[in-house]
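I have a structure I would like to understand better, so I am pasting it below and will then ask my questions one at a time.
Only one protein chain is missing; all other protein chains are in place.
Letters A and B mark the chains in the order given here, with residues in each chain numbered from 1 onward.
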Amino acid sequence: MTAPVLELRNIRKRFGSVQALQGADFTLAPGELHALLGENGAGKTTLMQVAYGLVRPDAGEVRVAGMGVAMRSPRVARGHGIGMVHQHFTLVPALTVADNVALFAGWPVSPRALRERVRELGDRVGLPLDPDARAGRLSVGLKQRLEILKALASDARILLLDEPTAVLAPGEAEELLAVVRRFTVAGGSAVLITHKLDEALAAADRITVLREGRVTFSGPSQGQTPRSLAEAMIGENKFLATEARAGGAGLEAGSGEAAPLVRLESVEVPRESGYGLAIRPTSIAVSGGEIVGLAAVEGNGQRELLRAVAGRIMPLRGRLTVAGPVGFIPEDRTTEGLIPELTLTENVVLGSTGSEPWLVGGRVDWRGARSHTAAIIQEFEVAAPSPDVPAAVLSGGNQQKVVVGRELSRTPRVVVAENPTRGLDLRATDAIHRRLRAAAAGGAAVLFHSTDLDEVLRLATRVLVVARGVVVEPPAGASRAQVGELMVTGGR
Amino acid sequence: MAGGLQLAGYDAAAALGALWNGAFGSWYALTSSTLVRAVPLILIGLGIALAFRGGAFNIGAEGQFYAGAIAATWVGVHLAGVSSPLAIISVWGAATLAGVAWVAVPVWLRLRFGVLEVISTLLLNFVAESLVSLMVQGPLQEAQRIYPQSDPIAEAARLPLLPGTRLHVGFLLALFGAAALWYLFARTLWGFRLRAVGTGPRAAEVSGRIDTGRFTAIALAGSGALAGLAGGVEVSGVSYALFQNLSPGYGFTGIAVALLARLHPLGVVATGILFGALEAGAGAMQRDAGVPAVAVYVVEAVVIVVVLLVEAGRRAGPVAGRVRA
Partner (left out) sequence: MVVGFLAAAVRVATPLLLAATGETVTERAGVINLGLEGIMLAGALASALGATEWGPWAGVLSSILAGMVVAAAFSAVTIGARSDQIIAGTAFTLAAIGLTGTIYRQAYGVAGAGLALPTLGALPVPGLSRIPLIGEALFTQPAPTYLALLALPAVWWVLFRTRLGLALRATGEAEAMARAAGVRTRWVRAGATIVGGGFAGLAGGTLVLAQVGTFAEKMTAGRGYVAIAIVVLGRWHPAGVAIAALLFGAATALQFLFQSLGLAVPYQLFLMLPYALTLLALAGVVGRVRAPADLGKG
């Protein structure tokens, strides 16, 4: 058997009080497309960051082509032919494509030669890019191309891709995986970090499953089923209802009973930057009890639509009627949802609308606010020692629960949520889903968006596709693939 | 500080002794030197704390102070036959408005054009100093036209003093201001929202639905008002006239006062008195031990840097701002 190109042996890593990796092994053979599977927080990214020199393990070793290597930094990793394509892009938005490649790959800077070289590279691997384009202005799909080009430009023979399809529409995801396959066929080796079972099964030669920092399965993808992999990922036969619908979205037509709580009539919403329209004239209505999920690729206007309903962006034209109170769960909990330096009580007061009992004529009754916060902590099962701790000490999942608790405890009639379960493990995700369902059952209208199409299909009672600013309702009974197609084409 | 003085060739013991005596050596020193100097420092410190809490840097307190002093002098000199409480209120009111007006340009520049208020308030300091010079050599110059200073203000506009000292009613005003701001910050929703704007502006906008631009503008305006008022109080309580260099750098010392008090209004009273003592003592130090008064700036700077380092070490605190390297 040929020697593995990359080997990780018995890797241990602790972050503070969390043991992220507990003796994980990983082996990558030459020419192999290997999926590293696991739920959020299982340790997949950390393990590959060890391989890439971004994280120093507490114990264990890294071997490249049979030789032990001290992966001290990404530079060392790149020197060994390892390239990483990160989940969160690491490009410098203000610089051009060419400059970004030069910076990351160490290429010389003379402008004309550089441009040619970048153009030639893009054409050669099937990911063409304009070298003079400003990186910040590229679409999400093109930004990812740049990320891959950066890795390949450093002569990477081993590519580590962290959740590359997370932000892509289904069609784009297939294209990307095809490019990766071409790479492995030409002799390279690739690791695909993902939490999507189907993707791992369809694309990879071998699969390794991580659960809570340990390897629970490693072997060929042939012969595995979604069920066997799910078991390896979350243990026991604890099948959350969430997994049952993977691979087939049974869409029902919207059940508009009572008067709509959200109504848009020819509403146009501008982009947050101010230039141009994010949402073209749109008319929709959402009634109480509905959970409307927006299926969209990043940047197509769904964010603006949600924020307009939540009252954070003013529409340019048209009539927008929203029944109050409105609960809004923003995408970024640490910069938009909470102020990490402030205590939980203070964060709850932050979200006050003015009609709370502990607000009397401009004065804050801090004791009342504190007990209200304590009630939220208890009801929403937030793992926090007291309402007086700064929000920063809570884990991501608990922080999100605080935000959700704050917004939902106001018994809103309309709930707007942006990617509410981003970065959360299955347990926390499930908890948030339950809350949203409960709010809808209580008569609220819920609107949400997730970059994970499967989550949208699972949670929503009604799906709307947003593509290039146009809102399209998929026909009743549309399949996942059809929805995916709509996301890219917009029904044109 | 002792070490620094020794290094520079001064007799540290004598210098420090003179410093202490100048600040606390007698009842007179305490009231008429230390506390008198503390008044503008407290007022300006409160203003700077207010601005900082809202996430804005008001480095222009010096200029706003002068603007207030100019307005106060103008009103005070032109008051004829107005009785005492009304005269004082007019003078103080004019000074406060002038302070707000002086900070209004940087506020507008920030809201409309995004100009960093640090630079705009700073530049206006120099303009204010030139303006004072212009005033006392021109429209406000004393009747005999000999010296670059204004006529003394009307008797009715001068502040009552504590008998036997030079401590004026402005001290009570400063204490009152501190108490009012404390209440504002600790107990009102507006005060809390200001803190949210200063600590997490994005979350304040998105989750708190707070108009951060408006809050910052109001905080800066209040900051200018307090600094302008300090100028008016100084004119009506200490100098009774306008001349150049009326302020020995109160606008900058005020920054140290606010930071050392960690932006807490009651703390500002304490640190204001501390720095008042330093400056009172510095005068004595120069007189008796020959150490240049300007050395006090070094002490203030060291105080600021120490506060910064301590907070950076803890990565927390009201002043570990958003502008870090």
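Going forward, a contact is a pair of C-beta atoms (placed from the backbone, for glycine too) under 8 Å apart; a residue touches a chain by one contact, two chains touch by 3 or more.
Predicted model only: the values in this text are computed from it and were never measured.
Could you list, sorted by label, every displayed chain in contact with the chain left out?
A, B
Tell me which residue among B:44, B:140, B:197 or B:296 touches the hidden chain in the full complex.
Checking each option in B:44, B:140, B:197 or B:296, the one touching the absent chain turns out to be B:296.
For the full complex, which residue in B:131, B:162 or B:189 touches the chain that was left out?
Going through B:131, B:162 or B:189 one by one, B:131 is the residue touching the chain not shown.
Suppose we count only contacts with the excluded chain; which residues of chain A make the list?
Residues 54, 73-75, 78, 86, 90-95, 99, 102-104, 106, 108-110 of chain A touch the chain absent from view.
If the missing chain were put back, which residues of chain B would it touch?
Touch set of chain B with respect to the missing chain: 8-9, 57, 59, 105, 109, 112-115, 118-120, 122-127, 130-131, 133-134, 137-138, 252, 255-256, 259, 291-292, 294-302, 304-305, 308-309, 311-313, 319-325.
Heads up, the rule we're going with is that only the chains that are shown with their structure count from here on.
Using mean CA coordinates as chain centres, what's the gap between chain A and chain B in Å?
Centre-to-centre distance between chain A and chain B: 49 Å.
Can you list the chain A residues touching chain B in their complex?
311-312, 328, 330, 335-342, 346, 349-354, 359, 362-364, 403
In the complex of these two chains, what residues of chain B are touching chain A?
So the residues of chain B in touch with chain A come to 187-190, 192, 195-196, 199-200, 202-204, 206-209, 316.
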